[in-house]
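Only one protein chain is missing; all other protein chains are in place.
Going in written order, the chains are labelled A and B, and every chain counts its residues from 1.
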Amino acid sequence: MLKVHNINLSLGGLKILNDLSFEIEEGKITGLIGPNGAGKSTVFNVVTGLISFATGSVQLRKQDILGAPSYQVSRMGIMRTFQDAQVLPQISVLENLISASPLIRDASLFQVFFRPKMMERMKAEAAEKARELLKKVGIEEKSNVLAQDLSYGQSKLVEILKVFMSDAELVFLDEPFSGLYPEMIKVIKGLVYELIESGRTVVLVEHNMKLIEEVCDHVVVLDFGTKLAEGKFEEVRENKDVVNAYLGH
Amino acid sequence: MQILLNGLIVGSAYALMGVGFSLIYSTVRYFNLAYGVIAVWGVYVLLFLMERFAVPFPIAVFLGALVSIVFGLGSYVLLFRPMYRRKSSPLVIMVASFGLLIILQNFASLVWGDTTKSVSLSDQILKGYEFFGMFITANQLAIAVTAVLMVVLLELFLQKTKIGMAIRAIGDNQELTKVLGIKTETIILWVYVLGSFLSAVSASMYALEIGVKPTYGVFFVIKAFIAAIIGGLGSVRGTLLGGLILGIAENFGVYVFGGQWQDTVAFVLLAVVLLWKPEGVFSKRRLVSIE
Partner (left out) sequence: MDYLLHISILAAIYSLAVLGQNYASGFTGLVSLNHGAFMGMGAYGLAYFMKTQGLSYPVSFFLAALITAIVAWIVSFPLLKLKDDAFVLVSFGFSFIGYNVFLNWQSVTNGAIGLKGIALPEFVKTWENPKLGFFIFILAVLLVSLWSLKKILDSSYGVIIRATRENQRVTQVSGHDADGYRRSVFVLSSVFASFAGSFLASHISAIDPLLFQYHLSVLLLVMAILGGLASLRGSVLGAVLLILLPEALRFLGLPSSVLAQCQQISYGMILILLMYWRPKGLLGEYSI
């Protein structure tokens, strides 16, 4: 589904990504693992268009997307979450989710004044879906709370719910479990499985090896921006380079 | 060629102003817009001492700079530090510094009046010099000499003293300063002292050319800001170069377009740099969102 080929990225003389190539299979959960600073979040940034100066090729279903502005990449069906749960702080939780809905895309001033009813409807539909999602995970009472007043765990929940709001087929989750206590991890795990069940493809960055082993079908290992190994978790775990990389850090 | 020379002279004043501003920014990470107006107060004190007590120019500059330092430290202790402790964002602190700028500038207007007051080296008219077909006035010579002197002293300070090294380190790497064993608070205080001193001296020298009036508070900090941006925030050498470039560009601009467009040239240069190479010539910080 996603083909990443020969990606090179340098910043200020430092080589951040080094001739990186891997493939993401549709409908599976792929783990992207590696020690801290290996470049995992950077890979996300390159693929989702937040970094535009990498060389190489990234193809989504045979379509070149490297260098496209990030909002266009999103519209082609890619969505990502952020490691530190970047919710929009001074607006409500409900609005946070509505902003992620494809229903409100292309809102324009023309529509505001000449197609108000349609806009109303789209917004209401998005709000409806948002409320359902919030209810499902049990934080419906936080709908109108400003996102900055949420707990860390709740922000991470909202971060994943945004993925559900979007219609993205390829989803990049950047450490969705980090910093959470076991109760929350269970909830988020459930949500990740739901994403798969609904036909989406998931790429997961995570440090918790147990979770990676449990959840992922396929694993790509990175260190210093280079791919060390790729394959099933059990195979990769035995790989000498991989072991060294983790021991060395 | 004369234009180039004039530009270099003015540029050296801008360069010094820019360095003080840049050092403060790289240490505390917010823009202190009151930077220029404390220099203006220093110049007014200089004038006062020269006119009322016939204090010789160099001593008066120094005393004026001391006053600026008092203003600078005062503003830090009374306004910026409390705001920083409250975790105000850099933008909020900058806006507050702008409020301070307005207050101090208008107080200067109330106390000293709005007319431009001229500053001169001494009572006698000093001759200029001619060389290589160019003419340099006594004022210009004084500015150039002072600028060079200040740069040399600054480099010595930054390279040879412990505090200087800490100041350089804090721009890049706060961990390193812990290694040097100096508290961050001490470094910040020193930077404010240094910055205020540099701004006052450069403003005093530049006043030889353009005099002083309250609205120069804004004028100075804007030139300092532009010099720092062109050269790259946080880089002393870069900012020095940035100031020189600014001075030369302005003088050429004035020559080609006329004196009224001087400020416009400065801002257009700023816009060009921000668009083409936002990190500045020798960069250390980015002011542009990554996209």
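Here is the rule we go by: a contact is a pair of C-beta atoms (placed from the backbone, for glycine too) under 8 Å apart; a residue touches a chain by one contact, two chains touch by 3 or more.
Remember, it's a predicted structure, so these values are computed and weren't measured experimentally.
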Touch criterion as defined above, residue of B:A60, B:I93 or B:I170 at the omitted chain: B:I93
Among A:K28, A:R75, A:H207 or A:R237, the residue in touch with the chain that has been omitted: A:R75
Residues belonging to subunit A that touch the chain removed from view: 48-50, 69-71, 74-75, 79-80, 82, 86, 88-91, 95-96, 98-100, 102-105, 107-109, 111-113, 116, 119-120, 122-123, 126, 162, 166
Touching residues on subunit B - with respect to the absent chain: 30-31, 79, 82-83, 86, 88-96, 98-103, 105-107, 109-110, 218, 222, 225-226, 258, 260-261, 263-264, 267-268, 270-271, 274-275, 278, 287-289, 291
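By definition in this document, only the chains that are shown with their structure count from here on.
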Interchain centroid distance [CA atoms averaged], subunit A/subunit B, Å: 46
